[in-house]
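Could you have a look at this structure, given as structure tokens, before my questions?
A single protein chain has been removed from this complex, and every other one stays in its place.
When the chains are written out, they are named A, B and C in that same order, and each has its own residue count from 1.
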């Protein structure tokens, strides 16, 4: 079967071919929006035209079968138009107000989860995990499913003081936006890699391997054509393992995840913030990671109870102070919480004023 | 003439021998104080006893003749008791209220400068300068005298939103507390040192000299028994000059001072703060450093005009933002203001929210 | 039942949140690869570790990226995923699609791949999850002939992405979707033939809400803003009050610059002091709107934590106009990238390079003046460099 003729460097198709007519006409002329329910909103243009959005959750991993189903729904209710959000939700773009309720009804029937708009939890940013990445130290999709089953109502109905952005990174490469999330999970190793000395010489470039270590923990052992890791210096980043397969960082029984909190991306009210360490380690407990889910729920609900309206998690913590965060959540403070990395200087307390 | 017998490791005399009786009796039992005038205050003990303090400025460099005069005054009005403050002012400790006015009168007659208490400028922390230090890149006492002649009324009478702590450091060793002052002067070089190659071999240890450079700008030149400085890397700290005299960092025509602002030591309201760069360079212009004095006055008066009550200089700047500080003071922003040193990361702006 | 028993994964089909396991199972109807994916994943759940190997370099003719090579480390056990590469398809600006387009994408993918996708990848690409080396050319021919190109990977310009912007948002100060289309087309060669020191990402958000997280994960973050006054509709202010909004508590007291007052009737804003944080506008969208003199703030440097800790992007150009044909901004971006490309070591992101070199060389190279908006605060230490050119002044 002959293949069609390939083209190169054409880039993506131009977006305007995919815009519903009402959007095309009112492009750049939107005046305001209203959140109608946790899963629906309307945007109103200067001239009064309206576009309705119905948002449904997605597991991000979508089979072509599911995509086809979404296509069918969009044809039925949205003249075939739809989009995805930057957090991987599905947005049905409804031009005809009358079609909203039928769409919602069919979505309900087909067990779609509608919600995520406004001051609540939206979809969880996450990446490949054991599904597809060699670097993964946990499974991202698995944790997301386990936690969202538990936090379900915060997506579909319950209000929070403000948006709470969750994320899961399956290794310290952090392909999601974990480093600036309200509450996030990042998988971490806790022990130095093991080395299959016999294969290092065959499969790896020794200088590259030595150079890959950010803490200079690796030195060559030319005699045995391998390398040696100084365990004291290793901070388990896995960089060496990426360049040299016989170095193995995976230790299933010692690997797990850390929980970080208080990050933020928007510039509203306060500057964007990095997430900071809340819990340095919890074991991988597939399939449902119960301790991880509990820990996240505890943090979320402590926030929900104590924060003021419009306060993001990080804004709330900064107002009350981290010492109060640890007290209110009951999370134990450990040596690992104290920064000893490149930028420890600015995180240690340089003031006589703090809470007991 | 035989010397008296020396004693060793006796430490200083115990303080209690030098306390006025009313202090001894009420030690640790003070209840409150009142600032009576910019140069006088009274501390009242639980039981009602009072100690009056009259504060007079000192140039810190005191001749024995002046110390004797102060002693005379203290005997006349304070039963011989007096103290110095941590900012080098003289405090007359008056137990008898009736003696305050006569003391003030005599101080006035003898041209003492009384003041410095409450929300105003107190004495200027400064160190040796050309008077006594080999490392000095300006004269500390000279600048202090020039600036305080100009800011005199802010010591003796005028109120400010809060205390304003001034300091002068005669080199980057910063023997004063310049790094946390409301407004301070620090002397800086701007060009790499020159090397008297012929003498390096004779007078210096080459490895020590090479090792003294924080930016690794120095390398040995074994052939000529000297060292070479990479001018691109040198940040003019003078460390090499301290360990190796034939390296000369002094360049009278290029040396001068920088002005830093916004530091704070107390933990009141906001954390202690480092001072930050306001003006990277002004030439040394002895004897009165007119541009330096003008610059400080401009900053001080802009603060006085715009800050809220109880706001320290740094608190005011942080409220309005540094971009507004530069606008209000008219100070030019240059490449030098942008941190490129060890901790630049946390000083660059990571937010879409700032003022134009 | 599928090819393998998957008791642990089956557990994750329970519960109300949409299940990725269900998706994996659905795909098994399309391709046996999905079966082995499922089997290997179950094994990962059982043994708490992944079974993927480092990717050898695979790709399509004439391109250096767009495909991530992936191989099972236990191919004997799971032969269906012995090769299991991902194909990155460049998404549309704003992730807008029609049913027709998506179906076409599915049809081809069912033919050559696992039937699994990520809608979308973290960078923005439409990710097709799992195919074999031999199918790559066919996949590319099928998609490209229909107007769809590969996204990016490797040490290249990465697939730019953006928020929905003017497509469906009243706050968009710049046309994020059009600009993203423009810049993607502009950098086609740099996207497809990796020749940079490392990856370079561009993300564009229409305002300070930053709905595409540009400031946290793009080497070049473009964020819309305005220079003049916030537009106020006092009648709508009154409406909010009538509907019971606590304007003082929710808006005025939370304004970070204290530049708003509300007297119970009207809101007044001292716009000179406003830092355009978007809080008041976001919470009172009917009453307050961004000004009319619109453009963008350009920031650089964000990245993930490896090696010396994460970076958020730093302000480089406080304000620049962003109107088509985008000449000035495109020139600036080229100058910025050129400086990095010429100066960086391999695997050095631009943020890391700036940390090593300081901002000055970049500012000079891109002809951007130093301004206080670039810093949160000036330097603390007294150790600063002088160039000969500084003495001429």
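Keep in mind that, in the parts below, contacts are C-beta pairs under 8 Å (C-beta built on N, C-alpha and C of every residue); 3 or more make two chains touch, one makes a residue touch a chain.
Bear in mind that the values here come from a model prediction, so they are computed numbers and not experimental data.
In the complete complex, the residue from B:54, B:117, B:136 or B:195 that touches the missing chain is B:136. In the complete assembly, the contact with the undisplayed chain comes from B:265, out of B:36, B:228 or B:265. The chain that is not drawn here is touched, among residues B:99, B:158 or B:288, by B:288. Mapped onto chain C, the interface with the missing chain covers residues 305, 309-310, 380-383.
Those residues of chain B that touch the chain absent from the view are 3-15, 17-19, 23, 27-28, 30-33, 43, 51, 53, 57-68, 70-72, 74-75, 80-86, 88, 90, 93, 112-113, 125, 127, 129-137, 139, 141-142, 144-146, 148-149, 152, 155, 172-177, 179-180, 214, 237, 239, 242, 245, 250, 252-253, 255, 265-272, 274, 284, 286-288, 309-310, 341-343. By the touch definition given at the top, chain A reaches the unshown chain through residues 172, 174, 179, 186, 188, 190-191, 235-237, 258, 260, 262, 274-278, 280, 319-327, 333-356.
We adopt the following convention: only the chains that are shown with their structure count from here on.
At the far end from chain A, in terms of centres built from Cα atoms, lies B. Per-chain Cα centroids separate chain A from chain B by 49 Å.
Counting only residues that touch two or more partner chains, chain A has 267-268, 271-272, 343. The set of chain C residues touching two or more other chains comprises 208, 210, 215, 223, 256, 277-278, 312, 376.
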